[in-house]
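Not every chain of the complex is shown here; the ones you see sit where they belong.
In this document, chain identifiers A and B correspond to the written order of the chains, with residue numbering beginning at 1 in each.
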């Protein structure tokens, strides 16, 4: 199994996608941040009114998704046509789950855009409550599903 | 417990650090990526020769750390004076652990820089082997320790 991002001299390269067809690409990724009760409550109570921590995280996730090809060295620039987000709360576990769904009509998939959006969004939550809890954990960043391209539909088992 | 990034109208703000002293700041963060055997082996065997996946991840982590204030909405721009990385391998678990340590002489801490470096580095590993394994998980992104500033030394328990 070859690594597609390495050339025959084992040097990194940006994969040639010029001969690929333009198809509708969709990818959905998610990730979680777990914190202590105090931090979770601070976000929630505030959120009950105006929710600016989660709002800020969502905006950061969308803007981060757009920066993917600048951040991940071998990613192709893409013309994202949609970014949608959702946040689920698990009160017992003091955990937020951030979901980012990205669409694009292009020659290469958008899973990295979705995953980057998730990562930047979770880091933004971290930043905004780190004064309350220094032991938060970001975890379970995964690709939920993707569509489009030669490899077709994928749903995580 | 107030959220320091919100003003009295519950709007996000960039915290005022103008009255803080300039001190030596250090932060070390880490995170993991777990994959299937085939993907782990592809990185390792290649790594035995030239290691370009991990090299690329390290470079992406360093460049990502420098981009923190552009990505995380309420982060202050900082003049990072060092970024150092390390990678540990857990063969049985098919897992790489990426560690990023950031230094700065400034008015605010560098934990977000270290955490952002870790996140971008792990996403880069993901990108380069995603053709082999679509079910990888990025997890356990945490602050290991930090120094400097009013709150002093912190070591994760």
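We adopt the following convention: contacts are C-beta pairs under 8 Å (C-beta built on N, C-alpha and C of every residue); 3 or more make two chains touch, one makes a residue touch a chain.
Keep in mind it's a predicted model, so treat the numbers as computed, not measured.
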Number of identical chains forming the whole complex, with 2 shown: 6
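Just so it is clear, only the chains that are shown with their structure count from here on.
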Angular offset of chain A relative to chain B [C-alpha, multiple of 5 degrees]: 180
Centre distance in Å when chain A and chain B are each reduced to the mean of their C-alpha atoms: 15
Chain B residues touching chain A - in the complex, by the definition given at the top: 1-6, 10-12, 31, 38, 42-43, 46, 49-50, 52-53, 55-56, 59-60, 63-64, 67, 70-75, 111-112, 115-116, 119-120, 123-124, 126-132, 134-143, 146, 154, 156-157
